[in-house]
Structure formats: structure tokens, C-alpha cells
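Okay, handing you the structure first.
With one protein chain held back, the other chains of the complex are shown just where they sit.
Letters A, B and C mark the chains in the order given here, with residues in each chain numbered from 1 onward.
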Amino acid sequence: MSGASDVAGQVGYLRALLPEIVLTVSALVVLLVDVFQRGEHRGPSGSSVRWLSVIGVLLAAAANVTLISLGPAGPDALVALDGFRVLANFIILGATLLGLLFAFDYLKREGLEIGEFYALLLLASVGMMILSGAQDLVLIFLGLEMMSISVYVLTAFNREDPRSAEAGLKYFLIGAFASAFFIYGVALLYGATGTTHLVRMASVLSHGHPGLLTAGGAGLLLIGFGFKVSAVPFHAWAPDAYQGAPTPVTGYMASGVKAAAMLALFRVLWVSLGSVQGYWHGTIWWLAVLTMVVPNLVALVQDDVKRMLAYSSVAHAGYLLVGVAAGGPLGRGAALFYLVVYTLMTVGAFAVVYVVAGKGDRHSHLADFRGLGWRRPWLAGALGIFLLSLAGFPPTGGFVGKLYLLRAAVGSHQPGLAVILVLTSLVAYYYYLRVVWKMYFEDAPADVPEPDVTGRAFRFGAVLCVAGILVAGLVPGPAVDAAGSAGLTGASAPSVDESVASTAPGARQDAKPRTHPRRAAARAQE
Amino acid sequence: MYHPILPALVLALPLAGAIINGVGAFLWREDHRVARWVGPLAVGASFVVVAINFFAMKASGTTAASVVSLWTWIAAGGLHVGVDLQFDRLSMVMMLIVTGVSTLIHVYSIGYMRGDPGFNRFFAYLNLFVFFMLVLVTAASFPLMFVGWEGVGLCSYLLIGFWYENEAYSNAGKKAFIVNRIGDFGFLVAMFIIFGIFGSLDFSQVLPAATGHLRYGDVWATLITLFLFLACMGKSAQIPLYVWLPDAMAGPTPVSALIHAATMVTAGVYLVARTSVLFALAPISQAVVATVGAGTALFAATIATQQWDIKKVLAYSTISQLGYMFLAVGVGAFTAGIFHLMTHAFFKALLFLGAGAVIHSVEHAWHEAGRHGGDPNDMRNHGDLRRWMPVTWITMWSATLAISGVFPFAGFFSKDEVIWKSGVLGYPLLWGVALVAAFLTAGYMARLMALTFHGGENRTGEEARGHLHGAPLAMAVPLVVLGVLSLVGGWIQIPEALPLPHVSALEGWLDPVFEPAHHVMAMHGGAAATAAPLGGGELTWGLISTVVALAVVVWIFLAVVRRRYRPAAESPEPTGLSLVLYRKWYVDELYDRLIVRPLMALWRGCWKIVDDGLIDGTVNGLASGARAVGWVGSQLQSGRLGAYVLLFMVGVLVILGTVAF
Amino acid sequence: MTSTLIRVALLVSAALFAIGVTGVLLRRNAIVVFLCVELMLNAVNLSLVAFSRLLGIDGQIIVFFVMAVAAAEAAVGLAIIIAVFRHYEDVDVDRFDLLKW
Partner (left out) sequence: MYHSHWILTLLLAIPLAGAFACLGVSGERAGRVALWTTVLEAALALPLFWTFRIGAGSFQNTVSVPWIGAWGIGYRVGIDGISLLMVLLTVVIMPLAVAGSFRYIERHRPAYYASMLVLTTGMLGVFVALDMFLFYVFWELMLVPMYFIIGIWGGERRLYSAIKFFLYTTVGSLLMLVAIAGLVYLHWRSSGTVTFAYAELLNTPISRPVQFWLFAAFALAFAIKVPMFPLHTWLPDAHTEAPTAGSVVLAGILLKMGTYGFLRFGIPLFPRAATSHAVVGLFVTLAVIGILYAAWVAAVQPDAKKLVAYTSVAHLGFVMLGVFGFTAEGLQGGILQMVNHGISTGALFLLIGMLYERRHTRNIADFGGIAKVMPVFAVCLVVVALSSIGLPGTNGFVGEFLILVGTFRTHPLATVIAATGVIFAACYMLPMVQRVILNPLDRQENRELQDLGGRERAILVPLLALILLIGVYPKPFLDRLAPAVDRVLQRVDMLPSVPTARAERALPPGVRLGREAFTANLSGVVDAPPAPAPGPERGS
């Protein structure tokens, strides 16, 4: 654990961590302001905390922008400074912003307007950013826990609702259980290599003879991450937690938590364990397959839209795992790009669900969506686009994302994964379309409750999601370029040899880009 | 040098008539004046143009075909088919027959269809038919001929079901079309093979090249001609595809006369004649054609002897006569076939028109008398009609004697020629069959005449009898013209053997057309015999047949006239062989049991079992299977933490297990 | 000598971890389950300390992090258990199945 020595001074270190710091500070400010504002009375928090948290997120995003121009941190840095992290931060901050926007109306409706909510949300985001950006297993563990503990609380946040408490408990108990596996894995890897730093671990592993400790450590890490990304068979908590949690939290959890964990998994596997793929690649492959197959099938029989979406987001973890299994620039880009789109559509979809479900989240049954398309065309239209994107239909971002994943799978010589991906997508069409058909093909009987009216924040958030999805579907160029060229410090041994960057400008940060003869020729052509 | 004069006009006139009348069927539905003039005039004018062309061609003495290209029809890949009309000696004969007989029948129809609400529509169809028939006979290529081929079939369909509100009539039309389609399938396949071998479908490319591409007895020649003959079986109602023609009598009688006797049904004969060189190269096919022809001639004749419906008798008679024509072209006597085609057009059209006059009269009488029900076609409801319908009576006798082959009527010359040729060209058995059929023909025709016009007792009914009337002028004129033609029509071709001036106008005219075929046959088949199979020359057998025919006519006539018949409603069902023949050898029933019903069952099975059961079952089964698996999966998600931890641990053990080992 | 000790420590740690896992699997009381998780964390701590005998101080520092995290978890966890108890008046984990299928 010797990290700071190679950073050019404390100021530089602070600059490199600016987004996290900004966000932490805003969380604390929110907490303080809330305390002072509310004083003794136990009423709802004022609106200032909302806007403070939004501003905090925006400031963090601005800080994140400054990271782009910073050069790469040294290989020993605890927190990486690479395109991967920057993009991950954007995804997380985006999820946070959307989570906040969608939470406003919800919290007011449910009487949960308490400042801690915002603070917890922001702190969870800090945890996520650390998780996805850290280059040291211990720091990753800390980020993981910071995120998790905050989210446990958020899950159980609705004290009036037993479902919320139950979800919190299940999530917490299994989460803690999984954390133990994770840290055990860290311990074993530490024992095997003598370091917890990813890059150094990689170099140790590539020179030494990895043994049982490494293998066990890798396996345990996979289990820990498997829980966080809700990979089958470690997913069982997810549908329950997603369903029980307050709906905006569900969206936030399904996107932010998954994004951070998935990206951290990617970094750990391909940076530190890249040279020992034999220990984990088969496992990841199977995890991906199971995670695509099982939740999609189970979602077929769900009649509750929220729970159906919960299963759907578990299934999306499977799609993302395809990107992880593919690895390389293509897999990395695919995972990043898909996460961007996935965040937009999942958060958006859950948000629409809570509007339809009404107070107490009571009416999220499929039947409650009957005729929504004609009663609330905008709301239904938005949900329709989210669903189409989740299904992976052009011209939405979901389609481009799926194509990206397919290319990654094919490019890494895993056509089987690609085929399973599309076949499970086909299964998914059925349940997504079922919602669409309820919304448009059936008429609402008189006793279907009217959905809530929506506030400005919600509408803004929804427009943001829809616009984002369509932009990602119609002009995905910039996003594809960014994702495709996002470097990953210390990534080596790309299993993918198709380069997307042949036409994309920007630095390649791959430590050892394998030079393919044809690729060299292609570069020469340009 | 001969150039076709206004060739397109020959076709355009009937087409224009069809269009005008077709428009009239909508715009001036109640007003029949336009159709009355336009319909016959369009065809008549066409006849005039044809006649002018005929004389021009005759004057020029040319033996070659003149091809008029109108426009390119289908051009793709190596296939090039133009809308090309071919004017040669054969098509000229056919055009003359078609336009000539058509004109007469159009005139007749003015009278027959008077007052029918579908008058305009009728003439539209009829004109359209003439147009397609002319396309058929003038086409310079197989595909264009096929246009006419199917076009006349369409018109036949429309006209059979002309009174479409009668379900039986509609059914008859449908049956005709579908059975004809079986034949058309043969035509198509023949074209495929021809194109495959010759790379072209133009007569001018295929027929002259035939001997170059195909050897004598070549399997491809056999296949081509057999498939072509399949087409002929359909269109010309030969065994086994003849079944539609009797039903086709549902159409108005002029239709039966024009389409189902004089012109369309002879298209098959024309086709064989047109492709004579191909048939000449395929002796097996020739034998098949001749055998089927002779068989049909006999088979249909037996049925005709026991029918009560006057039109059915004529229908089977037509089938039988068509059999003769195929016998002729089958044995290689192409000219004889065309000759019989021509004379048959005269006398059979006349017979139908006469029958139509009878039906028309009886129907009107019943209508006037307020009688409904009863079949005006049934000869048991006629009797002694000569008293009311002398013109019809006399002209029909002319036709009867012609078809029976009594000297000097037209049929004697043509039929005798056919029978003689089949005897001397090496088909002794068929010769015998043809002779027997000829006597049967004389028999059933005599029966028809006796039942309808004679017997001294009229069975139309007391009240109706007073309303019976002779054919009106429009109907009478064609009858007379055809009656004359039935007499003299055969004189253009008088065999040398007879002690008469030798005339071979038709043979001389057509010989150049059939020259290649004759050449092939002469090279491979050897010379024709000079005596009939049982010995005796042409003169002997001509005498024998005309005497026997006459004897049969007289015998049957007297036998029938002496018997007393009751009106149809009061008559007993026939029994024994009579019943079998009356029921047409039960062929329709047989087809129904053996083909129609099994096919329908198969089709239902395809729908219910394969489509709904097998395929949809699989698809829906997959869907339900997926849902079932999903349900099982959802049951694992029991909500209990213990179960979740257990699942978790299973994953842990599997992963650690695989990692460790 | 050292390596033997370490091996023993690692085995003990693994055994403790397994006991914790078994406890989570078998026990139904939410608090006991949570305690078992704590046991697992401590088992890991033992491993870390053992490794640090071999590899230097880093392992022991990690232990402090783990302990801190465990404490935080405990705080949050107990709060959640209390929240659940207020609804169900029970802490038997198998009784909470509002959310299922």
C-alpha cells in the first residue's frame, strides 16, 4: 500500500480526486444545511437541499471534465486517471442526477423528504466513483462498502413500508455476506502476490507461477463482484431489493451500483488478472450466460411491472458481462457505452413505473398499465421508448449498445455468447412488448387508477433520458468514439484484436497494445 | 409476295367490341341496342378482314408464314417473346372458321339472348372470346398461343357461369376452368422443355429446328408432345379430362355452339397440327394421341346414346367427334384432322344452335303458359317439334346426316377420311373402334332427332303447346347458312378413290404446313398401306360406312319413333346398362371419390394438423415452454433468505470447485 | 517455522470462515446471521494478519480497514433489523417473504 509517493505533490493528488471530493463535500453540506434548516421540528426538509445536491452533482461532473485533460497517473497511483474512470464517473454522476431528479416527486408523495436521503445518495455515488476508479483492491473494497452501506439504508428508507424494510434486510444480509467473500478474496490475492495494487499484481502474476491462492482469490473476488452486479446465481437478492426499495432508489441502484461494480470488475479482471485468464474466464462466461438466460425467462411470468423490470435489469447485467468476457478495447467500449444507455433507460423506466403506481407504489401491476398510451400519451411514449431501448430496438441507444456488445463478443471469438445474447433478447421482447400491448392495445376500464401528475423535475429527467437514448441511437458517433477510446491503465493482453480505434483519434493507453500486422497496415493507411 | 393486310385489325375488332360491350354492361345496362350491332359487326368485320387476307394469300400462292411483330412482350435472359402474329395457311383456315362461325353465332345470339338482363355482358364475353381464340390461332409463339389458350378458357368459364346465380352453373364454370388448368399445366411444362432445348419459344425458331435438335423417337420429343397432348386433353375434352365439357352445357346455348363445339374445344387439334413436326418425331406420342382419340370417340358415343338432355347428347357427341380429330392427327393425317375440325364446326354448331332454338322455344312456351320447373332441355319434354319449327327441323337433319357420315354431307368426307387414314397408317384396331363409334354416332343422332322432332306426339304440355314457335329470323338465318355448309362443306376435299371429281383444295392448301411432319414420318414410318385392315379400298369402305350409317339412322329412328315416351317428370329411371350409360359410366362419382375428396381431406389435414398442430404447436409450445421454465425459476425465488443464501452457496461451491480443480 | 505457523493460521482462518458461512446458512435469526457474517470478516482478518507476517505491514493495515467497515455495517445492519422488527415483530429471516417470485 504505497501509493502517494509517485504523485506529483498533494495538490496534484487532490486534483485527480476532485470529483469525489466535490461530491463528498456537497453531501456533507447537504447534511449540515438540512440539520440547521430543520432544527428541532421533524417536518420535511426544505427544497434547498434538493438543489444543493443537484448542484453538487453538477459540480462534480464539471470537476470530472477537468480530469480529461490530466495526464495519466503513474502506474502506482491508487486511483487511476484514465478515460475509463472519467467515463465511469460520468455514468455514475448521470445516474445520480437522474436518481435525484426522479426522487423529488416521489419523496414528496411518500412523505420521505428527509435530507439524509440526498446525502446518502451522494455518498453512495462517491463510493461508486471510488469503486470504479480505484487501482487498489483495498480501496476498491472501501468504495464498495461505502456505496453498499449507503444503498442498504436507501433501500430500507421507506420506514412506513414493510416491503422496503424487508428489501433492505435481505440486501444487507446477503451483501455483508458477499463482502466477506470479497475481502477474503482480497486477502488471498494479497497473500499470493504480496500486493493489493492492481498493476503491480499484474506484473507479479505475469512473471510468477500463480497457484491455488491466486485461483482461490480470483474465485472469491468473482463471487463478491457477482453479488454486486447481480450475476446469477448470486442475484437472488436483486429482484426483491429492487422491488421493495423506493422506486427512484431502485432505478439508481439498478444503474449506478451495477455500473460501478461492473466497471470495477472489468478493471480488476483485465488489469490485475489479465494474465491468468484461465482462472476466471470460463467462470465469467458461464456467469454471463446464466445471467442472460435465467432472469429473462423468469421475467416472462412476472405480472408486476416493477418486478419485471427488476428481473430485466438483472438480465442486463448478463449482457454487460458479455462485454466483460470479451475484454479488450472493444469489450471495454461496449460495456461503457451500454452502461450509458442502460442507465438512461433503466432509471427512466423505473421512474415511469412509480408515477403509474401511485402513492405507496401500490399499482405497478401490468393491468394498471392498460390504456396508458391513450390516457397519458407522453408518459406512455417515454416508457415505450425506454422499453424499446431495453429490448434493443433501433433507433434507440439500446440497439447500438447491443450491436457493440455483439461486435465485442464476435471480435473476441465468442460467437456463442453473441447468439445467446440475441436469443435471450428475443425472450425479453415478449415481456417488454407485453407492457406495450397493455399500454396501447387494451383499453383502460373505469376502475384503473389515474397515474400521478408529474412534476417539473420528473419531466425534465424523463426528457433527458429519452433524448439521451435517441441521441445514442441516432448519432452515437461521439459516444462510441469516447467509449471506444477510453483507455484503461494497465490493461494488457487484450483478447480482442479488433480495434475500434483505428479511426478514432485520441491516446491509446493500453500498456502493451498487441500490434496486429493488418492493424498496423490500417493505421498506415490513415 | 403476301403481306398480311391489317393483321392487327383482325384481333383488334373483337377486342374493341368486347370493350365497348363491357363498358355497356355498366353504363347502359338496360339498353341492348349497341351490343346488338357492335357484337356481331365486330366479329363480322374481322371475318371480312380475314377473308381479304385469305384471298390475298391465295393469290400470292405463298407457302411461307408471314409474321407480324407488334411489340416485345417478355424479354428476359435468353427468352424473347414478342407479340407476334403468324399468318400462314393453317392459321388462315382456323381464322376463317373461327370468325365465320362466330359471326353466325353472334347473329344467332341476338335472337337467343333477347331480353336477357345480361345481354351486353354476354356480347362482351363473346367478343372477348373471339379475340382470344384469334390470339390462339394467330400466335407465332407458344407463350402467345398460351395467352389465347387460357384466355378462351377464361371466357368459357365466364360464359358457362353466365347465369351465375344458379349455383350449379357456377360450379360448372369452375370445374371447366380447373380441369382446363390441368391441361394448361401440360402446356407450360412442354414450353419449359422446348425452351430448355431450343432456347426459344417462337414457332419460327422451334419447328424448323426440330429435326436438328431432336432425333426420331427422342425421349424429349416424346415428353414435349405428351405434355402438349395433356394440354389438348384438357382443352379438347379427351379422356380423362373430358368431364368438364358436359357440365359446360350450363352456359347459354350459343356459347355451347361456339365455344364448346365449333372453336375452343378444337384448339387442341390445332395445337397438334401446329406442332405436327414434333409429334411426327415422337411415334409413342402419336400412338397415345390416336389411341386416346379413338377411345374417347367410342366412349363418349356410348354415353351419348342414353342421355335425355339434348345438350348433353350433343356435348358427348362433341367429345366423341373431337376424339376423331385426335385420331386423325394422331395417326399423322393432319389434314384430315383439320378437315374434320372444319366440317364439325359447321354441323355441330348447327346442332347446338338448333337445340338452342328448340330449348328457346320450349322455354318461352312454358314461360307464356306460366309453367315453372321442368327441364326444357330434356328430350322427353319435346316431341314432334317439326310441326312448329320447320326450319330448325330441316337444318338439323342436314347436320345429323353430316355427323352420321352420310354421303354427300360434309361429315361423310371428313370422317371417312379420318377412319380411312387410321386404317391405312397402321392402326387397325383404332380403325375398327372408329367405325363402331361412327355407327353409334348415327344411332344417337337419329334418336335425338326422333325424340325431339318426330314421334307424332308433343310432350311439352297442353297449355304450353300453343305457345311454341319457330326460330326468329336472327336465329333462323345462321341455321340455314350452317345447314348449307353442313351439306357442301365437305366438297372441298373429295378423295381420288371416289367416282367423283377429285378435289383436294384443303390438302393442297395445308400440305406445305405439314410437309416437315410428313417428311419425318415418311422417312421413319414407311409408306401408307393402300388397303384397309380387312382388305378393301377406300371406295369400298366409303360405301360400306355410308350405307351402314344410313341404315343405323333409319333403324334407330324408326325404333324410337315407334316407342311412346312420357314427359321427363313421369318417366321411370333407366336400369341396367342404360343406367350405367345414363350415369356416364359413373366417372364423375369416381373422380369425386378417388380424387376430389381425398385431396380435400389432405388439404384440411395440412391446415389443421400440419399448420395449426405441428408448426404452430411447436412455436406455441416453445413459448409455453419458456414460460414454464420461467415459472419454475420464479418459484426458486421464494422470498426466503435461507433459500437465497443456499443458491449463493451453490454458486460459491461451483466456482471454487472449478477454480481449484 | 514461520511458514508452518502461517499455514496453521490460514487453516484456522478458513475454518472460521466456513463456520461463519455455515452459520449464515443454518441460522434463522437475523442478528445471529449478522454475527456469523462478522465472524467471517474476522476470519479474513486472521488471514490478513498471517500474511502480513510474511509480506510486511500492509496486511495489518488492511485489517483496520476491515474492522472499520465491519463496524459501519453493524451500525447500519442493526438499524435495518430494528426497522424490520417494527413491521414484523420478529427477526426470523424466513418469515419475511412479502417480496418473492
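Just so it is clear, a contact is a pair of C-beta atoms (placed from the backbone, for glycine too) under 8 Å apart; a residue touches a chain by one contact, two chains touch by 3 or more.
The shown structure was predicted, so the numbers you read here are calculated from the model rather than taken from an experiment.
Though it is not drawn, the left-out chain touches A, B in the full complex.
Of B:A16, B:V34, B:V147 or B:V629, it is B:V147 that touches the chain left out of the display. For the chain left out of this panel, the touching residue among B:F195, B:Y216 or B:W491 is B:F195.
From the set B:A64, B:L500 or B:V619, the residue in touch with the chain omitted from the display is B:V619, counting the whole complex.
One chain is missing from the display, and on chain A it is touched by residues 374, 388, 393-395, 399-400, 402-403, 406-407, 409-411, 415, 418-419, 421-423, 425-426, 429-430, 433-434, 436-437, 440-441, 475-477, 480-481, 484, 498-504, 518-519, 521-522, 525. Hidden from this view is one chain, which touches chain B at 25-26, 71-80, 83, 143, 146-147, 149-151, 154, 157, 161, 164-167, 170-171, 173-174, 177-178, 181-182, 184-185, 188-189, 191-193, 195-201, 205, 213-214, 220, 599-600, 602-604, 606-607, 610-611, 615-616, 619, 623.
We take it that only the chains that are shown with their structure count from here on.
With B-C and A-B as the two chain pairs, more C-beta contacts join A-B.
Taking each chain's centre as the mean of its C-alpha atoms, chain B lies 97 Å from chain C.
Residues of chain A found to touch two or more other chains are 169-170, 173, 177, 181, 239-240, 301-302.
Contacts with at least two other chains are made by residues 24, 33, 93, 96, 98-101 of chain C.
Against chain A, the residues of chain B that register as touching in their complex are 623, 626-627, 629-631, 633-634, 636-637, 639, 641, 643-645, 647-648, 650-652, 655-656, 658-660. The touching residues of chain A, when paired with chain B in their complex, are 169-170, 173-174, 177-178, 181, 212, 215-216, 218-220, 222-223, 226-227, 232-234, 236-237, 239-240, 279-280, 282-283, 294, 297-302, 427, 430. Only residues 634-635, 637-642, 645-646, 649 of chain B touch chain C when the two sit together in their complex.
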